[in-house]
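Complex shown without one protein chain; remaining protein chains in place.
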């Protein structure tokens, strides 16, 4: 994956998102719904937030990607997830799982693992959440994580789950079970707003709708989100304005801006 | 409806909202709740978001308007809508329906039509949603719409449903089944944020609380919202800051600002 190749893919995929406006079906938590919808539109895709059982199959059939985020659960939502997931799998709709808080409570860990066992294309979490999928103990505090992870572990989770794995933290890792990339972009401001990881999920899911090499889609999403964060941080006076500037920057992102700043390394 | 007459009504109704702080009972979707509450307060009215069955009748009895938005449904919410609607009808509380996604899934179309059949005062949707109420097929993508509509169709929907109809899109239409107005205001930025149509619903519902000619209320709401959007777009660097500036502009809107920019035409 040479910089030139990545630039050309990213350029192409950003254009495709804006042209096709792919529908991204989100089953996500109540905290992130609004932010995720806004960032998805800002990128050019078309979000729909729904967990109504009566329309899960219909929506999952026509969606260009399905994002499942377990940030706020109840029995109804868990059932909705399974309904949508079954349809998505049958129809070949790409699926991203964001296992928010996995490792923090038994309910979240077991729900995340039940979803993973059905097979998802990308699983994206912070270091602690990704570790929890191995049954190893992460230090998960609230929905944040202070756990450490490394390239080998990310590869192991990818092999075990059969999914592309994105593990976010001070360094972000992405692996398809063979290769492992590390990205050293972003800003500490991304840790100072809620739904930060959830919005990243929306960005990656939007790329999945137009890029079927999911490792590439994951890296495209990470790169756009982190670089937008860096640019937004320079224009912010605190976490309140940062949130809005982040959406601004995503609405104005380009492959050129990304390539100016990206720090991506293949480590395995 | 001369410009002078409209100016004077709008001036009066904006003052009434600020003076009376009418309670606008919202049964709305999870994505829009916060934005709708903020824009309602910004205009001067008093929002309450609730679908608790145990208080539906109590709230619907004392509310000055009831807004029903079907953007995120489940069985509990559908029941709440019916409880509140029955009370509102009995008490003469004005009702606005925002049939988000009608035409996109069977659940939404049938829910919208079931509500309409009970009788609502205004139904406000994008072109595709409004078309779906006729049983005609709109091209509804996600919760957005690329469907075309014209003055004749809007009039037809109004006559069929017995409601004032507001159909938003590149051009906005409003009709009471006899007259049809078209408004050519707004900005493409309004299409780049989530809950944009939902917030318009909140603004129109606030006018319904003080203006019982609902065609006038609809046009007042459309005019304030579109003009606020135009003013906000000039001060924004992207869709993130636009959202906040839109609320700012609604909190500072006046009949004078509206009359400076309004492009309203009676077409039937």
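We call the chains A and B, going by the order they appear; numbering starts again at 1 in every chain.
By our rule, a residue touches a chain if its C-beta (ideal position, glycine included) is under 8 Å from a C-beta of that chain, and two chains touch if they have at least 3 such contacts.
Owing to the predicted nature of the structure, the values given are computational and were not obtained by experimental measurement.
The hidden chain makes contact, of the residues A:118, A:192, A:235 or A:257, with A:192. Residue-level contact of subunit B with the missing chain is found at 21, 23, 30, 33-34, 37-38, 41-42, 46-55, 58-59, 76, 243-252. Where subunit A meets the omitted chain, the residues involved are 29-32, 34-35, 71-74, 101, 104-108, 141-144, 192-195, 236-241, 243-244.
Just so we're on the same page, only the chains that are shown with their structure count from here on.
Averaged C-alpha coordinates put the centre of subunit A at 33 Å from the centre of subunit B.
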